[in-house]
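Yeah, one chain of the complex is gone here, protein chain that is, but the others are all in their spots.
As written, the chain order gives the labels A and B, with residue 1 at the start of each chain.
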Amino acid sequence: MITYLNILIDSPEFLAQLVINGLLVGAIFALIAYGLALIWGVMDIINFAQGEMVIFGGYITYTLFYQFGIHPILSIPIVAVLLFVFGLLVYKTVIYRLLGEKDIFITILATFGLAILMQQLMQAIFGPDVVTANPELGMMHIFDGKVSISNIQLISFLIAAAVAIALFIIMKYSRMGQAIRATAQNPRASRILGIDIEKVYANTFAINAALCGIGGALVVMVWTIHPFIGLVYTFRSFMIVILAGLGNFVGIIFAGMGISSLENVTGFVIGAEFQAAVIFCLLVIILVTRSILARKKRQYIQ
Amino acid sequence: MIIKNKQNNFIWLGLAISAIAPFFFPNHITLLTYIWVMIILALTWDMLGGQTGYTSFGNILFFGVGMYVCAVVQRDMFSSGLDRFERVSEVVVSLNASEYFISLAVGTFSGAIVAVLLAVILGSGILGMRGHYFAICTLGLGHAAAEITSGIEYLGAGSGMVTPIYPSELLVGKEGFYYYAFLLVAITTFFLFRKIYQSQFGLALNAIRDNENKAESMGIHTTQYKIAGWSISAFFLAIAGAGVGNVIGFIDPVEIAFSGPTFGVWMIVMAILGGKGTIWGPVLGAIILYSAKETFWTYLLGWDKVALGLLILIVVVYFPKGILGYFKERKQLSNSILSQKGES
Partner (left out) sequence: MDLLSVNSVNKSYGGVIANIDVSLTVPKGKIVGIIGPNGSGKTTLFNSIVGHHPIDSGEIYFNGEEISSLPIPKIARLGMLRTFQQTHIYGKMTCIQNMQISSDIDANWKRVFNPFSKDVDEMVNELLAFVGLYKKRFLLAGDLSFGQQKLLEFAMALMKKPTILLLDEPTAGVNPTLINGLIDRLHQVNEEKGITLLVIEHNMRVVMNLAEHIYCLANGTMLADGKPDEIQNDQRVIDAYLGN
């Protein structure tokens, strides 16, 4: 561990490499985390199946690539639409029945059940192996060739940024976007003002699913996926949202990129096999610290 | 009172059947043993998940910790088998009967103590949080423990460990011994938990479930009760883990000890299916789910885990009160209708 730490101190370009990779991938994480924050803020639903939706999106891209020969980048809109429909389906069959449920743990358990179901379904359909759909677009070298970036990482970063901008515009200017933001602020007032809350909820949930799908498509291009890796994406999303706060769009972008870089560096120092443990422990540490600070102010985080 | 007697008669009858069951189904003793394991798992989950209303997704941690601590004690107490082998996962220590049982007892107890300590330490951190955040903090406990264990060579890393071989020269075979051992632990857990739920402590747990703010404003240190409840669960869960490691004869971090998709999920589904927040619900749920799993699952040909996932979703979304919760609610409804009639 200390030797790895020494490597980082001795060769700053290596550190730069890790951080730059982290920043690029972090944009994807931010996208997924934004989806989580969206349904958390609007519907007060904590989605434990967030990561599984990401992986599902990844598998669709993978299948389109290897079975139908559709280029991964071109598959993104298809994945977005498919996951949007999937989100509507999940909303109608599961989430819709839990709205207004006073016991918050019931909704958590339901999304947890959904996560288990999706994991097992993906394993049954796609098999337990690690897959990737890297279109092999070559590398790019900067800083005299000391730091190299794969082109697909850069492209996925740009795509994530474009989706984020599009999303921002949709949320700000479209009818549905305005309705969603109004509902997040005050559901009762929105209902009185004639907003169809259920339609808003359905759309919000579906938009989140579509975001997860896009995230998954990008992840399967730059990295690898397997049916049980979703949990890690769920943790990351929670951590980003908890760091940034619910309604904070810009904060989520920064937190996403920051967490991702930090994770890359710690992953290098401690070992990549502890990936989930590191992220999870970080999440718990952040929450416990917040809880202790809140308790001093006679409050709880809830 | 009559109901009470009926219930006790029912318990005695059940115990009598359980005590002689191995003689009638000599080929299915291990299967029957697992029913007791499942009952312990469901009962311990329900202490926090049902009685206190705090859904934990990480109780599997204590199960695995008990399993590993016990296995290490069993391996190292009477011999240091580690020196002779290069790979920890291949170490098989042979113990004579007294060594076997002494190390098993010491190991089980140490496992339970370590689990309780962990529950207290973790609990004082995360049980001070309310609502979602507690659930989020437990979601990765098992997963993180599995990863960390996989990185420790002393514990056999990813390949796991072999638990000692049951001494062969004894009157009671391995299967019989563990059947009765688990029967004993399950019964102890059941009666102890029943006593707890009827006590002041049990009512405090329910008060936290119903209105934690009120409980605090009435001077109840709610976090301490939650930690105590979690620790009691951890104690029995670790004992179950220690035993299961020996029944299987082999342990590993991902598939057995900290196995979220099997034991970790089963305990939750069983408790909810039977009726969370009741003493009989988890027992009922464990028996129903495990029997169903053993009888029908094999016909599902690899889709069994998908079926389990579907089952969780269906139970939680359409039947969250569980079997006993459903009957309890109907009874209360008729009670309140009766009393309103009596009033007018």
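Just so it is clear, contacts are C-beta pairs under 8 Å (C-beta built on N, C-alpha and C of every residue); 3 or more make two chains touch, one makes a residue touch a chain.
Computed from a prediction, not measured in an experiment: that's the story for all the values here.
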Checklist entry - Looking at B:196, B:237 or B:273, which residue reaches the missing chain? => result B:196
Checklist outcome for this item: Given B:74, B:149, B:222 or B:259, the residue that touches the chain left out of view is B:222
Checklist entry - On subunit B, what residues meet the omitted chain? => result 195-196, 198-201, 203-204, 206-207, 209-211, 213-222, 332, 335-336, 339, 343
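To be clear about the criterion, only the chains that are shown with their structure count from here on.
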Item to check | subunit A and subunit B: spacing of chain centres that average the CA atoms, whole Å | outcome: 33
Checklist outcome for this item: In their shared complex, subunit B is touched by residues of subunit A numbered 46, 48, 94, 97-98, 103-106, 108-110, 112-114, 116-121, 123-124, 228, 231, 234-235, 238, 271, 273-277, 279-281, 283-284, 287-288, 291-292, 295, 300-302
Item to check | subunit B residues touching subunit A - in the complex, by the definition given at the top | outcome: 53-55, 57, 125-126, 128-133, 135-137, 139-141, 143-144, 147-148, 150-151, 261, 265, 268, 272, 302-303, 305-306, 308-310, 312-313, 315-318, 320
